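Excluded from the complex is one protein chain; the other protein chains are retained at their positions.
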Amino acid sequence: MKNKIKKLATFFRESGKETYASMAFMGVGQILNGQFGKGMLYMLTEIAFMLYFGFTGITDIIGFFTLGTNKADAWAGIVGDNSVIMLLRGIFAWIALAGLIWMYISNIKDAHFYAEEKHNNKMLPSLKNDISSILDKNFYKAALFLPLLGVAVFNILPIIFMILIAFTNYGGKIVPPELVDWTFDSFKKLVVLGELSQSFVKILGWNLLWAFASTLFNYFAGLGLALLYNKKCVKGKAIWRAFPILAYAIPGFITLLAFKYMFSNGGPINNIIVDNGGQIIDFLGINSKWMARGIGFFINAWLSVPSIMLLATGVLSNINNDLYEAADIDGASSFLQFRKITLPFVIFSTTPVLISQFIGNFNNFGVFFFLRSDVLSDGYFLASDTDLLINWLYRMSIDNNYYAIGAAISLVIFAITSIVSLSVYVRSAAYKKEDTFR
Amino acid sequence: MKKPGMHAKEIADKFLTYSILIIVSLIFVFPCFWLVISCFSKSGDMYSFNGFFPSEYSLDSFKLLFTDTVMYNYISWFTNTLFVAVVSSLLGTVLVILTAYTISTFEFRGRKALMKGALVLGMFPSFMGMTAVYLLMTQFGFINSHLGLALIYAGGAPMGYLVQKGFFDTIPKSIYEAASIDGASNFKIFRSITLPLSKPMLVYTLLTQFAWPWSDYILPKLLLKDKSLWTVAVGLMSLPETEFARFSAGSVFIAVPIVILYFCLSKYLVNGMSAGAVKQ
Partner (left out) sequence: MSTVTLKNVYKIYENKEAKGDMKPAVSDFSMHIEDKEFIVFVGPSGCGKSTTLRMIAGLEKITKGQIYIDDTLVNDVAPKDRDIAMVFQNYALYPHMSVYENMAFGLRLRKIPDIKRDKKGNPVLDKEGKEIPVMRKLTEAEIKEKVMEAAKILAIEEYLQRKPKALSGGQRQRVALGRTIVRKPKVFLLDEPLSNLDAKLRATMRSEIIKLHEKLEATFIYVTHDQVEAMTMGTRIVVMKDGFVQQIGAPKELYSRPVNTFVAGFIGTPQINFFNGRLTPDGKLKFANDQEITLSKATMDKFDAEKIGSGIDVIMGIRPGDLKLVDNGDKATTVVAKVEVVEALGNETIVYSNLDLNGEQSLERTATSITLSAKLKSDPERHSKIFLDIDEDYIHLFDKETEVSIRK
């Protein structure tokens, strides 16, 4: 820290007039350096930012804190503030402010750097040089610009927005034109006893059970299947493998809906049962808690085992055959070879997959959304007994507009998945060796 | 000098292996088979079925699917889906490939931070930001817009760059160095060395980026309010049980192309997946 202050002090002491000019107004230093084009661009940027902040930016930042003071009143003809839009614009203004500060600092550094270069009698790059460098030296910047923009707008901005929403009372009755306020209520509601927290605990428990059970089952079933297809005595491997690939290729929502029809009250299974003199079984109905959970479990396996099988097949083909030959010479039985060579290798190679499978299953939205989205169970607040947190989140925020609670649930999901996976991931060998593979 | 006992054991092993193979295959193929034969049900109503099988067969449901478009306009659902999937596949592939290539090849400040950031972002529930996306889209005027939908898919695509990065990591760095000594700029290297070398990865990426919007339900449901703008997934979900044959016909019709694609490209698929897994 002390070092940094010292560095900054010497930086100010040794800077020339160009640096100070750029501190006063972006781009002036560059023009003094003789880099006219770049200087003009910097100046225009500062002017654009000034205009933005002058016209709306500062208001937006204030709005971010107040979330609106002016309530709409149709009778009195008052238009009023839309708190949510104000929040969104406020976030945007903060990002713009960060951008401005970043530009400002880079502008000072740039002016300082090229002033020294000029002092050392070096040729300074023209604007044309700078632009052509983005195809070469700075290609990575150009290449990353669009992807980063996309992720920023469609991933980061929404996530920041929802994180903030979790600390407001947005949702339920409080939607625009009502005014929204900052509060911690959502988290309190999840934790402090009440209908909401009871549902939360029950759903969380089932969600964890589901995630661990289905991850383990699918992983080992997929691995087992891959080993089965890899057996020496199996002829026509490609044909056998085609069946799970078929299941993998069909869009998930189609198979899920087909399964829903299959198990529905008028569906073929119940048809057969009735034809044989039985009673209709309400497989997915309101009272079939564990049956529905079991059906969901196996349907999920049907959907995800093939992909793990494919993956394990790829990994298996990477094992060096010499290992087995050496083991054969050493007289190891085939079971021992499996335990000592195949399993460690596959598990080592697929630890990251195991994690992503866990996260995928923890957040497995599709299965119960398609099978039981029309069911709401007793003892749950706007949820069914098969719902995972993510399904509940959907029902809360998309179907019923409980935005703040939904966002709080999202944060809980995030906390759980990140803690579990980071602790596994950081310890896994695959992460530690990232650079050795490069 | 094999003992007869060993021989019997081998036969038993073979028998067991093949029985498991047959059972597994049946488990996987039966629902698909059921869906296919259901298309040919004459009445189209699930209640008329005889167990798993339709009581009468005909091609009516396919005819209805494309002609009876008043209530359920399958043709426009289909073209909508195709448009969204193709646009987001192309855009998304460009973005993913650029991200993966850059992160794999260049050592720049903030590279590790970017990778860690992507990891953390990936932990948030996938549609946590859905409400915000919806609000953003209303601000941009992109509600009921297929382009807006495709932009969302493509914009999120770079988050899944790891598989592609794993592939790029396997290209020896010295090839790039040789090219740069030969006088190629980084852009030139990307265009005439990297891209031709990554054809399998391009195919894999195009396919996966296509398959996602092709079968997604949530986003179109949220953003496309107008029935004629729906995608196939939203449309099929809206069908009642009495239109079961129409549902299966519509499903089979969109599943077949993608299944064929997967089978043709299954080699790339296995390579791509294991590249991502082993070399993350």
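Note that the chains take the letters A and B in the order they are written out, and that residue 1 is the start of every chain.
Here is the rule we go by: a residue touches a chain if its C-beta (ideal position, glycine included) is under 8 Å from a C-beta of that chain, and two chains touch if they have at least 3 such contacts.
Computed from a predicted model, the values in this text were never measured in an experiment.
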item: Touch partners, limited to displayed chains, of the chain removed from view; value: B
item: Full-complex contact with the absent chain, from A:K137, A:K188 or A:R339; value: A:K137
item: Omitted-chain contact residue, chosen from B:V36, B:L64, B:L82 or B:A184; value: B:A184
item: Touch criterion as defined above, residue of B:I11, B:M71 or B:I175 at the omitted chain; value: B:I175
item: Touch residues of chain B, complete complex, unshown partner; value: 172, 174-175, 177-185, 188, 192-193, 196-197
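Assume only the chains that are shown with their structure count from here on.
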item: Chain A and chain B: spacing of chain centres that average the CA atoms, whole Å; value: 18
item: In the complex, chain B residues that touch chain A; value: 10, 13-14, 17-18, 20-21, 24-25, 27-29, 31-32, 34-35, 46-47, 49-52, 94-96, 98-99, 101-102, 104-106, 108, 118-133, 135-136, 139, 151-152, 154-159, 169, 185-188, 190, 211, 214-218, 222, 233, 236-237, 241, 244, 247-248, 251, 254-255, 258-259, 261-263, 266, 269-271, 273-275, 277-280
item: Residues of chain A defined as touching chain B within the complex; value: 84-85, 88, 135-137, 139-140, 143-144, 146-151, 153-159, 161-162, 165, 225, 228, 231, 233-234, 240, 242-255, 257-259, 261-262, 264, 266-268, 271-272, 275, 302, 306-307, 310-311, 313-315, 317-318, 349-350, 352-353, 359, 363, 365, 370, 389-390, 393-394, 397-398, 403, 406-407, 410, 413-414, 417-418, 421-422, 425, 430-431, 434, 437-438
